[in-house]
Structures are given as C-alpha cells and as structure tokens.
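My structure is below; once you've seen it, I'll send some questions.
Rest of the complex left out; these chains stay put.
Note that the chains take the letters A, B and C in the order they are written out, and that residue 1 is the start of every chain.
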Amino acid sequence: SPAMAAGVAAGRSEKPLKAAFSNAGLQATWCAQGKSAAEYWGKLFNVEVTWFDGQLDAVKQRAAIDNMASQKWDFVAIQAFGIGTLTQPVQKMIDAGIPVIDMDTLIAPLDKINVHAFLAPDNEFMGASVTQALVTKLGGKGNVIMTQGALGHTGAQGRAKGFEAVVKQYPGIKVLDTQPADWDVTKTARLWETYLTKYPQIDAAFFHNDDMALAAYNVMKAHNRTSILIGGVDAMPPAINAVAEGRMFATVRNPSCRIHGGAIIAGVAAVTAGEKTGPGIPKNIVTDGPVVTKENAAGMLWMEDHFLI
Amino acid sequence: MTTSSDVKAEPKSGSRLGSFLRGQMRNIAPFATLIVLLVFFGVASPSFATLDNAANILVQISVAGVIAVGLTFVILCAEIDLSVAAIANATGIVVAYFTLQESYVNIANVPLPAVAAIVLALLSCAFLGLVNAVGLTVVGIPSFIMTLAMMQIGAGICALLVRGQIAYAVPGFVAAMGAGSIEGIPWIIIVLAVFLIVGHVVLTYTRFGRYVYMVGGNREAAEYSGVNVKLVLGAVMVISAVCSGVAGMLGVAHFGSAQQNEFDGYLLDAIAAVVVGGTSLFGGRGGIGNTIIGLLILGVLNNGLDHVEIDSFLKILIRGLILLGALIINVYVQAVRENERTG
Amino acid sequence: MPVESVTVPARVPARLVMQGISKSFGGVAALRDVDFTLRPGEIHGLVGENGAGKSTLMKIIAGVHTQYQGRMTIEGHDVHFRSARDALAAGIGMVHQELSIVPDLTVAENVYLGKQPTRGGVVDWRAMFAGAREHLASLGIDVDPRARMGSLAIGLQQLIELARVLFSGARIVILDEPTSALSPPEVHRLFEVLRGVRESGRSIVFISHFLDDILAISDTVTIFRNGRRIVTEAAAGIDKGWVIERMIGRGHEDLEGSYTGDVTLHSKPAAPVVLALYGLGLRRAFADVSLEVRAGEVLGVYGFMGCGQIELARAMFGKVRPTEGRLEMEGRPLRLRNTAAARRAGVAFVPESRRSMLFYGEPIYKNMSISVLDRIGRLWLRPARERDIARRHAESLSIRPSRVETLLQSLSGGNQQKVALAKWLTWPPKVLVLSEPTRGMDVGAKEDVVRIIRGLREQGLGIVVMSTEPETVLSLADRIVVMRKGQIVREFAGEAVSKDRLLEAA
C-alpha cells in the first residue's frame, strides 16, 4: 500500500540533512518541548535541526523566517505565531523547492500557500472533549466557567467553539463567565480571585491551557475552593501530574512531540523519497491527542518522556 | 494655564486654607479619582463592593505594590527604572532554579537549601540593581536607556535559566509569604504593608530619605549641601531592584509558577501606579502615600472591570481612557499649582 | 601686569592660605597663579569683572572644582578637597551665585539642607521646625518653616539660603553675590548679621558687583582681573574710583555711560506711543498697570524684587497671559497668545537670566538668527545669509571672538549678553523690553550695553528697562515709573531724580 511505501521511504537519511525549525516562541513550554522532540527525532533520522525562535512576537518571527529563507535547507518546519505574517518568505522557500511543513497553526489559509503538509490538532475537538469529560463528571448539571486564551489566537477560538458546542447540549449547565486571560497567569489569578468572590457556586472550570489552569488552582486553594473540577488543554507533564494527584480533573493532549517529530519524518520522506503531497502525504493531518484523566496519566507521561506524543 | 504669580512672602491668613488645599491638590486629585471609581463600580456591580473583593484587590495589587515601593524611590530622584518587571521575573526564576523541582520539571537546576536559594536570589537582584546603579552613576548612561538594556538582560537571564520550561516549587518560606495566610489574612498583603510602611518611614524619617527628595528636587543644591548624589542615585537603583526581586519571589509563589515573561505587565502597572498616585516624574514630589493611592486606583480599575459586564474587546480601550482621564485630572491639577508658583 | 604687594598686616595667623592656584577649563585659563589669604574674624570683599575668576576660586575652596594646580592650607594643614562634602566637613560653607535651594521641600528643610537633625537615627521634624524658626527669626525673617520653599519670593529664598550657610557652623563662609535679589532693607539687615558673624571669629568672603556694598562691609578687599589677583588692600583706605581703576585696568573717568549722581530725565511726551497697556493685571502678581511706551524713549521700571515687574515684562512678551486689561500696539488692540505672537507683533524681550535666553551648545550665528529665521527664509534655512547677518552684528557690537561659528558657551558673560541683545536687532522690533539688562555685569560690560541701548533709542525703538538696581534705571531711562507690590506708585518724567528718591518711592 502507498502508506507502507511511505513508511519505508521515511527511514533514516543516509546523508545528514539540514532542517530549519521555528515555532511561536520558546518561552512557551509547549514550544520548548516541541524543540526537544524535533531535536530528538532529528538525531534518529540524521537531521541537523537549526532553530529560529519566534519569541512570541510576530515581527521577530518574521525577521527570523526572512533570515531562514535566505539560507539553504533540505526542509523546514514552521509554527506561525501570527497567521499570515510569514507568507512571503515561506512562499520564497516553497518556490525554491524546499518542502515546508506547517505545524499547529496555519501559516496562511491552505488555499493561499502550498505547504507540503499541515500537522495540527483540532482545537475544537480538544475543547469539546475536555468539556465533555467535565460535563459528564458533573452529570450534565452545574455552573461552569471558561477562561479563554488570547482572543486573537485561532487555537483559543477553536477551543471556545468546542466548549460551546458541548455546553449547548446540556440545559442543566450554566456558563457563568468566559473572559479571556490572554494565556497570562497573572491575569488568570486576578480573574479567578474575582470569580471566587462573585460566584458562590462554581462546579467546573475549563481553561484554554494548563498553565492558566494551574495558576487558577493556586487561587482556589488559597480560597479553600478546591472542589471545582478543572479541565485544561496541552497535557504537559506538570498538568499530567496535577491530574494524577487530583488537582486537575482532566486535560487533553496537544501532542507537541507528535507534531514536531512528525514534521521531521515528513521532511525526511519528502527529501529522501521524494514523497509528494497528496499521493504520499495528506495535505492536512489532524494530530489530536486523547483526554488525560487519572487512568491514563502515567502512560501519557511515559510517551511524552520519549517524545512519542 | 493663564494664572501665574508668586505666593509672596507672608500670605494673608485668609488665603492660608486655600493655599493649603491647593498644596494638597496633588494628593486630593488622585484620591477623588479613586472615590469616583469605587462609587462607579460599586453601583455597577453588586459583587464589587464586598469585603471579600476588597481583600481580592489588596492581594491583586501586592506584587505590583512591592515593585512600586522601590520605583517610588527611583522616580522621586527623577530617574526611571524600566527593568523592574524583568528583574522581578529573573529573581523569581532564580529562587526556583535553586529549589528542588518535581521530577517532571525539565530544568537542569541546582537545588540548594531554602536559605541559600533565597539569599542567592536576593543577591542576584541586588547585583542587577548594582549594574543599573553603576551604569547610571559611573558610566553616566541615562536611567531610561540603562534600565531598558537591563530589561533585555533580565529577560535573557530568565530564558537561560528556565529554557522555556515552567518551574513550580519555591522555598517553603517564600511559598508561605506569597500564597499562605495567617488568621485569614494573606501574608502577601502583610508583606506589602510592611514594604509600604518601611518605604514611607525611610523616605520621611531618615536622612537618606530626605536626600532622595533633595536629589530629586534640585540635584545641584543637594550636591552643594554635601549630599553624595551618586551614592543616593545608586542606592535607589539597588533598592528598586531588590524590591522588584522580592516582588518576583512573592509573585512566583503567589501564582504558583516561574516562567519567562510572567511579570511583563507589571512594568506599566507599577509605573502607572506611582505616577497616577501623583508622584512627579520630574522628581522631588510625592511619596509612598501617593503610591498607595495610585496602586488602589489601578487595582480597583482592573478588578472592577472584571466585575462589570462589558465587551471584552472594549475593556482595553476603556481601561486606557480611564487611565488617561485620571492622568489628565492629576497632571492638570499639578500644573495649575505649578503655574501659580513659577509664572 | 604688576602685582601690588599685600599691605594687610599679618595681625593673626591666616585661617585659609591659597598659593599659586591655577585652573583652566580646557584651553582657557580661569585662574592664573593666584594667592589668596583669609584671616579669622575677617570680612574679605572680592571684586572683579565678569569672568575674572572669583567664583572659580571660591568653588575650589568649596570643593566644587577638584582639579587645579596650587596649594591650599586651612589652619596650617594642607587640604585638597575631593567633593563639596569634604569642604563642608572642613568647615566651609558657600552660598553659590546661582540660587541652590530645593523648591519642593519646606523652608525648615532648606535651612537644614543635607543636615536634617536626627534623634535616634530618625529625622526630628519638630526640632527642625523649631530650629528653623529660631534661626530665621534671628535674621529678621518671619516665615512659616512649614511653608514650601518654592512658594516664597526669590529674595526670601535667597535669604533663607544665606541663613542655611550662616547657621551651618562653618568657620569660613563664602557669599557669592548674595545681594543680587535683595531689597535695600534686606541688604542692610544682612550686613548686620554678617558683622555679628565676624564678631564670633568666623571668616567671610563676600563677592559683589556693588562696590558700595563691598566697601561698606569689608575689612579687606581683593581685586581680580582676567584670572589674576591684582591687589589686596584694607578697605578703610580705598574708594570706589580706586577699585574700578584696578578692576578694569583703566581710569574710571572712561566710564561716562555709568550713572554717577543726580540725573535729569529727558522725557519725550510728544513722541508717538507704540505700545500701550491699559489696566493690565495678573492674578497675585500685579494689578491695574497702565503704561505708554513711546518711540525713541527709554522707559525705566524700577521696584524691589518681587514688586511684579518681572511678571509685567513677561506679560508684555506673551510669556504669561494677563488676567485683566488689554494691550495696544500703535493704536490697534494686541492679543498675545504666546511669545511667537509677540515677536511677530514687533515686541522683543531679553529676560534677566542669560541662561533662559541663549543656546549654549550652538554657534553664535544660530543664537542670533533664531528670532528672525522667518524673515531670512519662510521654509528653507539660508545659512550663508544667516552667517552674514550675524557677522555684521558681531562686528557692530564688537562681540569677541567675532567668528560667528564659535560656540556660545565659550564666550564671556558680557559677550553672551551682547549676543542676547543682538538677536533682536536684525530686523529691529518696535518695542524692546529688557529685564535687568546689566545684572551681574561688570562696569566695563555694563557700559557697552548702555551704549547699545542708547543707540537703539536713537533708531526710534520704544524701550522698556525693568530693573531692581536704581543705577541701571537711572543711567538708561528717559522716564521712570516705580512699582510697589504689583502697582505703579510713582512716575518721574522731565525732572531730576536721584537714587534716594527712587528708593523712597519704592
């Protein structure tokens, strides 16, 4: 089958390959983990990875990608900090025949730019599946709060959509508040101090990422309100640990290793086996990870330790 | 801006009260702003005017508050410190770096005993403050640029130490101060109160504090009166850095995590608190009392906006406009007073 | 240059001895090989032209200038101060030429500046207020020690600064032009205090351009010229003419421009009015001021410091907006929204402080052209034309050096003052308002300025000279008004006036 053929083709490269990677910003744990994963898989597949840090800044990432585009690479993999901000240099690399693998966030709408493949989780699915886990635990009844990421973030928008799709189905669920905290733990803490004052009964809380969830947990603990069920997104090791210890109820894996490692494998296949978009690799690959609860937490941690998910 | 004249020697006793009130305008205007905000949010949201929420506000201003205490010293000297948030961040990360972290935290850190970790963190922020001080006083780099560079250096230190990861554990004492409470009162509020009181006492009742006002009010006169101006300037930079460092440690404990760029927002908050409170950017005027009012204005504004139902996207604009309004009132009142004096 | 020998007998061992002091700023020597001796219980008057080096020498004593050649001993011990702190510790207190107070602090703190009394390490505010009140009262000053320094009149501020140094316990007290902002009664009071200080055995250095003051208060007088000490003499045996001769290096008869005795005013009641003020008032500065400035006439405005004339001058130039009354220029109403409007209307102004008039880091020609740039070219600069014009004026006013590319900061005070005047002369204004045009200038430079102003009068300008120095007004004015507490109280026209009559009127 073609899939098998691709699998064979994606073996270790004979000659060392040079790949350039950039993701949103290494300040973010998720991105830093992705860097380790890319380097880990790169070593296995004989790829030397050069990193261009986006520094969580559209302008800085653009400059970095401009510089990337003026150098020679076998393939590149990019997670854009701001959609649409990197189109020009990325197009230049595509024109130069370099396979560009798009990770997690669109570089530009897919009909506008011909990337080799787009590996991303379905944010709507992630939002929905954690929300579902929370709602199920509550028995379809209770007061919930969603704390959003930055409103401009497509991931946050998808997660919010997923959340809303689920709560809509349960008339017993009351949504108390959905303010954004911009991924910022200080803002999250401020918001939650207010919520805990304002709402005497909160049953569950969904956060667009785990960092905010853990920061809010701190506030809940200080106010002795730890009975609130907490759901997050990302399932980075600290959150998995929190789930295992019962501080958080659930989180959903946003598989950083799968995406960054997948980018290595897709890139190597494109270079060594000439794998093409369509017949070889699908343009759009959904990389969703599972919901993490107490039951599967340990296994998830192990997989992450070995850059598998 | 049309009035102008000197308060000539021996003001007539009738105008004493008037001139006293005018003299107090610097303090009255911010206070009035605070009252207006309190009333507004109290009316707009039932959950705002509760005791619980008052405690919330105090907790919410505490980290920025400790930073603002140090910044008050700097601004009273007519200097500025743009590195406070970065130093806070770096210090918080240093103290976590020297603390044993859970196994899932992926940082090649160096666990030390709690005391050592705290001392090292304090030394780091003092050192960064010292670099600011040397740059300002010895090399002669204006504080605006010196601390701008230090801001980048602080961010660099953060990046290097945590490498994109998040650390969670801090020494128990720091954790207690940042997140614990005693008899229901969060320690962090008590720490803020202590910093404010000590800051006020130092500024008002010690020679050093008076030197700060002298240096800010007329640097040359201070020098001619035998004040070691460079020493005072250096000292305020170090004080500011140490306050920031303590705030950073508290913040890391309070928020439960140490990560890059965590405290970036505190730079503008702390500056705004000091300035909105009525301390003059040109030095020599204001004090901790003003900073307290400024902190409360900002705290009430941020907190209050969370309580009222407004379009999230509109909130940013509203916050900016209210801030501008407070500044206009504040500065306008000061300017009127100024004009009366200098014509 | 022959240096006359020191004729003061060595009654008591000297307290301060300076030998062979030289100091230069870059290439320019401010002091050359100066010897100076100060004895206990002595008031030592220091005189000399602008830029003669008086302040520089005193700043060396006070530890402000730390790099110099030569030797300094105090009570027989060699000293070389590294900072003002060192000098203070050695018992030297100085009132600087420029007011150095902290306007935002209370009067009391300004009295104790840098030495706030403490008890148990804590600033003792109560003691400070009480002490300040007592000190100030003994100087005859009655102000609330809790008042903000900046809210007081300049003269009062100067007295308080004096008080600080006098009560600092310094054994050597240096006063660099302490009387420039004081009214005659205040000067009188100050002298009494100084005599008291002398009785206590402390030494005083007193710098002033008012030679009468110097001769009245000093025991010894030292004359400086061009960075050198020319002579030191007992005050008892010398007179003003003798001093002037040695100060400027020529006979004082040459100084025909300066005021000597009674003058008769040559008012020109028939000349057309250029600028008229009707009931002009500014809250808490002056009220109901009506004046007419005539073409080709110099109007003198005299009054003590703080009588409102400074504000009046600013109001005439649009720097402050009057709260009542109106202005008319050549019969048409004049609205001054800002200084630019005043300039366009033909009003020119030279403030009392050069600092606030000149651009020290810029060349002479840019300083001169700034007020007339729009006449040289509307949009584009025309540097060649600019320099030409500047060159012409530099020559006609004999500004030295005459190279117009020279940076202003390297000019002497008198020449700087000429530049400040020159900037208005390219396209002569209709009205020229001068505030203290000769303040702090030596006799020679004063004379130059007087000559320039008279020249402008001949060209038909309406000129207003505001001053707190009777001599200035008397030597320049054709008509004199006297202000007191913000109001015009007396006008002298077409009659003989003297210093005494002016003082009496104020």
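Throughout what follows, a residue touches a chain if its C-beta (ideal position, glycine included) is under 8 Å from a C-beta of that chain, and two chains touch if they have at least 3 such contacts.
As the structure is a computational prediction, the values presented were derived from the model and not from experiment.
Taken over the entire complex, each labelled chain kind is present as follows: A x1, B x2, C x1.
By definition in this document, only the chains that are shown with their structure count from here on.
Rounded to a whole number, the gap between the C-alpha centres of subunit B and subunit C is 43 angstrom.
Separation between the centroids of subunit A and subunit B, computed from CA atoms only, is 36 Å. Centroids of subunit A and subunit C (each the mean of its C-alpha atoms) stand 73 Å apart. Shown for subunit C are the residues that touch two or more other chains, of which there are none. Counting only residues that touch two or more partner chains, subunit B has none.
Across the complex, subunit B is touched by residues 26-29, 31-33, 35-36, 56, 151, 179-180, 184-187, 189-191, 193-194, 197-198, 211, 214-215, 217-218, 221-222, 237-238, 240-241, 301 of subunit A.
Of all the residues in subunit B, the ones that touch subunit A in their complex are 47, 50, 52-53, 56, 59-60, 63, 102, 104-106, 159, 163-166, 168, 179, 181, 186, 251, 254-257, 259-263, 265-266, 302-303, 306-307, 312-313. Listing the residues of subunit B that touch subunit C in their complex gives 1-10, 19, 23, 204-207, 209-211, 213-214, 216-218, 220-228, 284-285, 340-343.
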